[in-house]
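Before anything else, here's the structure in question.
Every protein chain but one is kept in place in this view of the complex.
By letter and in written order, the chains are A and B; residue numbering begins at 1 in each of them.
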Amino acid sequence: MSLTLGTLTALIGWLVIRFSANYLHREAGFHRFFIALSFFLAGIQFVLLAGNGLLAFVGWEMCGVSSFLLIGYAWHRPVATGNALFAFVTNRGGDAGFLLALGLAATWLGGFEWTLLSKASQISVVNDRLLVIGFVIAALAKSAQLPFSAWITKSLEGPTPSSAIFYGAVMVHAGVYLMLRLEPLLLQVPDVMFGLVVAGVLTAIYAWLCGLVQTDVKSALIFATLFQVSLMFVAIGLGWTTLALVHLCLHAGWRVWQFLVAPSWLVITRERPPPPPAWLRHNQLLYTAALQRFWLDKLADALFVQPTASFSRDAHAFEAHFIDHAIGQPGQGKAVHADRPLVVADGLLGRLLASASDVLQRIEYRLLLRGKGGTAEKLMHRAGAYLRTLENLLEQPRYLMMAVMATFVVIL
Amino acid sequence: MNAEHDLPIRDRLAHWVEHLTHVLPAQAPIRDFVHHNTLHGFQHLPFAEALSAASALTGATTWWPEDKFRACLASGRINIDDLNAALDDAGLADLDQPVVRVLRRRDVLLASLQAGNEAPDACHLDWLRRETALADDFIFGHFSRLTVAMPAAADAQPWQPLVQARWAELCGRVGKAWTWRSLLEHLSGEDVLERVRSILQRHLAAHLDLGVAAWRNPAQGQGFFAAWRASAGFDLAWEMDELPNVRDEILHLPDSPIDVLLEELPRLIADESLWPGYLQRLSLELPGWSGMFLWRERHPGRGDGTPVVMLDYLAVRVLLERLLTDDLLRRLTGGPLQLAELPEHYAARPEEFLVRDALHQAWLPEELQGRAASLVDQARHEHVDAEDWRHLAAAIASAMLGAQAANAAWQLAALCRQLGLTPADLETLSRDEIGALQSCAGSLGAEQRRQIWLLAYERHYRQQLFAALTANHARQVTPATPSAQVVMCMDDREEGTRRHLEEVAPDIVTYGAVGFFGVPIYWQGLDDAARTALCPVVVRPTQLVREQGVAGAEVEQGQRAARRERRLQWRERFYQATRRRAVAGPILTALGSLPALAALTATTLAPGWFAETARRWRQQYDGRLATRLVLTAEQKIAATPEQPQAGLTDGEQIKYVEDFLRMIGLTGNFARLVLVFGHGSGSRNNPHLSAYDCGACSGKHGGPNARIFAAMANRREVRAGLAERGLAIPDSCWFVAAEHNTCDDGVEWYDLDSVPERFQPALDTLLAQVGEACRAHAAERCRRLASAPVRPTPWKARQHMLGRASDISQARPELGHATNAAAFIGRRTMSRGLFLDRRVFLISYDPGSDDDGRIVEDILLAAGPVGAGIALEYYFSTVDNERFGCGSKITHNITGLFGVMEGADSDLRTGLPWQMVEIHEPMRLLVVVEQTPEVLTAILNRQPPLQELINNEWIILASKSPSTVAIQVYCPRRGWLPWTGSSVLPQVAHSVDWFAGESEALAPAIILGGVR
Partner (left out) sequence: MMVLLETLPNWIWLVPVLPLVAVVINAARVLLGTATGDAAEPLTARLSSLAAFGGLVLMIAIDALALIDAPPGHLRLAHSSCSTPCR
């Protein structure tokens, strides 16, 4: 499975890069685009080929970051940057699920190897369920299933080739892949599989209804993509994993083509697609809901983005009121010593640094003067030993895990 | 509102909407992209005035920025003589009056133009002071001391009156240049328009949609206002946006949009005289959507039957403006406040206003900027103490004075450096003299400065062109017995094709004419579902010509049509069902996936080969069919554009052929073959496809017109009729037709099998010559494309162009009319043998047979607006690609099959994409007519449309004497000005010797191989 998907992804990735070389010719963000696209390719291949969850998670994050960078490709347009932020923040919800699952796996199973995870029968069903739910949340968020769907419809601000590979062909399927990868684990918790079916069916209805009212080509295609991806989730939920896998591969191939030729829509199509059945056609309420995409983007905005924004505002205020005073700001300094006007410092940290530089200078004198065998060398030996121990600790997965989680807590 | 008042206001509203057609973009749905003057609504004003007015109204930049022009000065694209002459051309007074000692006004202005009037902002200046030797710069130091000293007295003045005056000025803009949303955005930094757009955009797109959405608003048939209202009443977004009372308001709205307008407008602005201005401003905030809405209202026949009424849109727009500005105002001021009370609110709080206003100013030092931003941000969430505002306002006010001083010093220093004043001179300058310098340099407004730069920029090119015409005057030779005569479109791109053809075959004579070849018709090709008009947009044809299978092939034709229909239906099914059908979608996706991946791989690796193969397969499947034209009508009927006459009568055919041949001056000495050569452009994955096609055929291919013309001219009846009118075409002459693909430089020939045997040898030669010329032309085109091979052979270049045209990833299949700059109306001998770099429209006209100027009058009337439209559309899309153009193609997203948006939520983008104009040199079209000034003046005096274009300087007219070298330029203010200048030109053997290895715009040169 990894090999098939990896090959398909490599092919699509290569074709899209070739496409972009002409398409983005002379754009201001040319190099930026290629860097982000290559970064994404690396990330998605990590997800697909990794033998353990941790490496897959690293790839998962790389995809998220490059997606953020490319939605915000036209950074001078507020809509683009706003939507990039929206997609990024919503996706963090899925990452939290992934992290939770990895953490639980580390605690209960002692590792993240996929093979280990698929032999998870030694833990209780309750624990298993919790573990799987974490992964399911990650998969739903990445594949933009309900309730996370809003981000993908807002992510079309980037250049056409990036929309094609991220949201049409490859990244949107990452969640499906994750579910397929964890199939043995899933099979043990039928209720979660049922949940997948429900999420899939709801998303399918949502995407189908919204797709009917879309008036721009890219949005119409993204809802079509979403619809078929949700069918894959339904298939997985019903246990038809082979079907889902085949569907995934074929869908990716078609969609990348359809997205790349989206600018030809005027030439390709001749007439309006047939209208929906009459009972639906005249329903004003449903029409409004579909046109407004069931208000999901507004809801997600209120639930995810605004709290994050206000938290960051608080953090900013905290920084402005306390930390800045402690650290000081560049260019605001006053000379510390009257006789040395070059050393200027502001705030507590500035002063600290200034005095630290004094101390260092003295140490340097001492080291230089005393040469070998001084206190400095002993100190360095001791520091080295500490570092080695820390390194050993970090090599154990759960501490590494904690470090990663700590990083994310800080980021969020 | 009682009944008596109802009628007048209705009429007034209709009148205001009528006026909107002048200011909103008039771009048709993108399938029919036709070049037109972007500022068509301002064409009644002189060019410079119109640009200022448009800039004031739309906020767009209408001139190229000064630093670009200065870069041109540095690179030699403009020289100092041009700039000097431009001062005269601009009509500035007292240029030779002394200002300070020996310095004349001219010297000071020249220096000021070169020095620039932009001063660095506060941060930049700080940086310069720190990091460069600016602090030690004597001149800057000198002026800094002076200017800081000058306003010292002003420092003591209170700043409050100044600020209050500024606030009053801003408030005065509302209803003229601004709306309340602009004012509130200025104050709060929050743009209501963002929300208005996201609320409106989906509804607008859904209402105007021409074929993307499957499901339309159930209330759509009742018009936009009713449809929007029906949906908005169910919309939960109001609550989510914390606007709960909005739903009630919507439910209690009057049913008529006019009543809504009459209810809401007074709430926005009490003064009724400002309403039209306010509506105009409001619709200009989303120019793309407003323009498309209005276009659809004005062209109901071109829609899909959905009622589109501009007042519906305006009513919703006004309502949203009022609702959302009310909301923002409440949040901004923290209390229930009416819009009308806003002016007093801030007039009473000058400190707060100063801080908010200063945030937009470049002179604000970084540190104050940070403080102001955080205070404004804080005010958004909590109450800010008046003391905080006051404190910061005082700091800003003093910084403001400092910044003004630094600006003045910077400008003076730059000016004096440019004037070459030494420090010693400066010491002796008195304060009054400095003041005189300052006021003289400041006497040019920002717009006037750029106008002078543009004049200089245009003049430089004009000098080169006139020199070339003068140098070429002595080389005018016509081949006595031409081997063939080739009639092409006047299009600037065809200048290259014609030049290469003449180099390949010096005994060929070429002609240029408006690309519909004088045959305004509806055309319905074999595979077309409906007819299309192939003529300039202003003309509405009344005759229809159809293409059909040859006689006796009716069965094959039917089979072919059925097979083709089946193929297209399957294609339609694949693209539409995979996005729309619940069951068929996944199945078709699965079926289409592998072919799609294969196609993508093939087209990525070998686009040209793949497109050719696919085309051959398609043709094999459909079946080949020889076709004929259903050309001749037996009898004339009373036809209308809606019910056109099928075919043309003999009389009409004779008239069309005669008029056209006389117009281009081809009335005798017919060669064995006359080739009528239309053009079109074929590229893939390109929403702006029709912008590259023939502008004279309403953005369509001109091949059918050429084919019809040749067929008419070959008919025995027509030739007999022509002979009766004194235009004898001998039997030794045959007309053939072809279409030039300007993108891949290929040629499609028409009806070659009907050419009689005796012309075959001549035809073979011509085919080979045209092929060779097109390849050489492809090689020339490569030089302007950064991604094309450098110095390619003609064969390699043609291969590259083929691949380029069929490459789905190519955002620049060709460069269109970019760099177009001039038009010649006259005999080809005037310009034959000149390298004009594909920048000149070439229109054939023989002044010898047109003493009263009737023919040139018609040419000017037809070609003038077309040429001006192309040149001006390119001009405006270049100078402000954000406002007048449609930005970069790469994020474009086709919307409703009528336009493009950036991403999935933006204004509808009109104008030309950046990829089409990036190498354009924005200039007005220079039209050189080979006719005497007297005749041209007489024409100008009797033709108001030409007066508008020429007297208002939208194009520039020049006269080249038919008999002598004399050239005169027309200036509306000063009359005809004779041109004098050097006429020495570089000479090369062939075009390729001149352009090889060059990638920038090239000056004219004499091509020795073009004339023999």
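Simple rule for what comes next: a residue touches a chain if its C-beta (ideal position, glycine included) is under 8 Å from a C-beta of that chain, and two chains touch if they have at least 3 such contacts.
What you see is a predicted model; the values in this text were computed from it and never measured.
Of the candidate positions A:6, A:147 or A:195, contact with the hidden chain is made by A:6.
Counting the whole complex, the residues of subunit A in touch with the unshown chain are 1-4, 6-7, 10-11, 13-14, 17-18, 20-21, 25-26, 30-32, 34-35, 37-39, 41-43, 45-46, 49-52, 54-55, 59, 113-115, 242, 245.
The rule we apply is simple: only the chains that are shown with their structure count from here on.
In terms of their C-alpha centroids, the spacing between subunit A and subunit B amounts to 41 Å. By the touch criterion stated above, subunit A contacts subunit B in their complex at residues 11, 15, 18-27, 73-74, 77-80, 83, 153-154, 156-161, 204, 208, 211-221, 223-224, 227-228, 231, 246-247, 249-258, 260-276, 280-285, 287-292, 295, 298-299, 302, 313, 320. On subunit B, the positions that touch subunit A within their shared complex are 30-31, 194, 202-203, 205-206, 209-219, 230-232, 234-237, 240-241, 304, 374, 381, 529, 568, 571-572, 575-576, 578-580, 582, 585-586, 589-590, 592-594, 596-597, 599-601, 604, 684-687, 689, 786-787, 807-812, 888-897, 901-906, 915, 918.
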